[in-house]
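I'd like to ask you about the structure that follows.
So, chain A:
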Amino acid sequence: MSSYLGLWHYHACILLMMVGLFAVISRQHLVKKILGLTITQVSVIMFFVAMGKVRGGTAPILETMNHDAVARQAQDVVFSNPIPHVLMLTAIVVGVATNALALSFVVRIKESYGTAEEDEVLAADHAASVAESAKEHSLESEAT
Partner candidate 1 sequence: MFGLLSTWSDWATSLSTLSEHFPVLVVVVPMLSAPLCFLSRNGRAARGISFFALLSCLLMVIHLLGRVLDEGVVSYRLGGWPPPLGIEYRYDQINAFVALIVAFVATVVVPFGQNKKAFRVPAGRTNVIYAVYLLCTSGLLGMCVTGDLFNVYVFLEISSLSAYTLVAIGAERRAMMSAFSYLTMGTIGGLFFLIGIGMLYQMTGTLNIVDLSMRLYDVSSVRTLSVAFATLFVGVSIKLAVFPLHQWLPNAYTYAPPKVSAFLAATATKVAFYVMLRIIFTIFGRERSFEQMNLDRILLPLSIAAMFMGSIAAIYQTNIKRLLAFSSIAQIGYMTLGISLDSLTGLVGGIVHLFNHALMKGGLFLAVACILFRLGSVKIDDMRGIGRRMPWTMGAVVVLGLGLVGVPGTVGFVSKWYLVLGALERELYVVAFLTLVSSLLAVVYVWRLVEVAWFSDPKPGIRMAEVREAPLTMVVPVWALAAATIYFGIFTEHSAGVARLAAAQLFGGTP
Partner candidate 2 sequence: MTPELAIQLALFSPCVGAVLVLLSGRWQNVRDTISILAGIATLYFVIRIAGYHADEARLALEVVDVMPGLTLAFEVEPLGLVYALVAAGLWPLTSLYAFGYMRGHHEKNQTRFFVCFAAAIAAALGIAFARNLFTLFLFYELLTFSTYPLVTHAGTEAAKQAGRKYLGILVSTSVAFLLFAIVWTYAVSGTLEFRPGGILDGKLNPALTPVLLLTFAFGIGKAALMPFHKWLPAAMVAPTPVSALLHAVAVVKAGVFSIVKIVVYVFGIDFLRQGNASLWLAYIAAFTVLSASVVALSKDNLKARLAYSTISQLAYIVLGAAIATPNAIVGSGMHIAMHAAAKITLFFCAGAIMVATHKTNVSQMRGLGRRMPVTFTAFFIASLSIIGLPPTGGSWSKMFLAFGAVDAHQAVFAGVYMLSSLLSIGYLMPVVGRAFFCRADAAGAINAHGADAAHGDAEHGDHGDVNGGLHEAPLACVLPLSITALLCFALFYFARDLYALLLPIVRDTTIGG
């Protein structure tokens, strides 16, 4: 039991991720979908950050360049693992780029459809295709 409670930060990540995915699935407004995506991204980032943290560890910064001192310090001091944190810098950049791209799509969708609600956009597309096929039918009946 305590081992589960002790991993509460992972549970928090999972919760956050589910919140994000739920938003992506359930919201019709495209911007809200993007927000959901962002929450999911953040949950993954938190997961990595939590993973790198070592209990009682400090930032992995060497206080001196002296080799002996480095060795001594490495014995006494517990460092957090920096690599997952560094990886997340890249992931954050990717997330920002994704958001920017997604928002630009939404802007263009809003420009051409006049709405950013997914169901309305799909309905507009459907109506367009119905109208097109109706036009074709009338053309064919004219021809015959």
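Picked so that all candidates are chains of the complex that A comes from, given by their letters.
Criterion: a residue touches a chain if its C-beta (ideal position, glycine included) is under 8 Å from a C-beta of that chain, and two chains touch if they have at least 3 such contacts; residues count from 1.
If you're wondering where the values come from, they're calculated on a predicted model, not measured in any experiment.
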item	value
Chain touching chain A (counting every copy) in this complex, out of 1 or 2	1
Touch list for chain A against partner candidate 1, complex	21, 24, 30, 33, 37, 40-41, 44, 47-48, 51, 83-84, 87, 90-91, 94, 97-98, 101-102, 105-106, 108-109, 112-113, 118, 121-122, 125, 139-140, 143-144
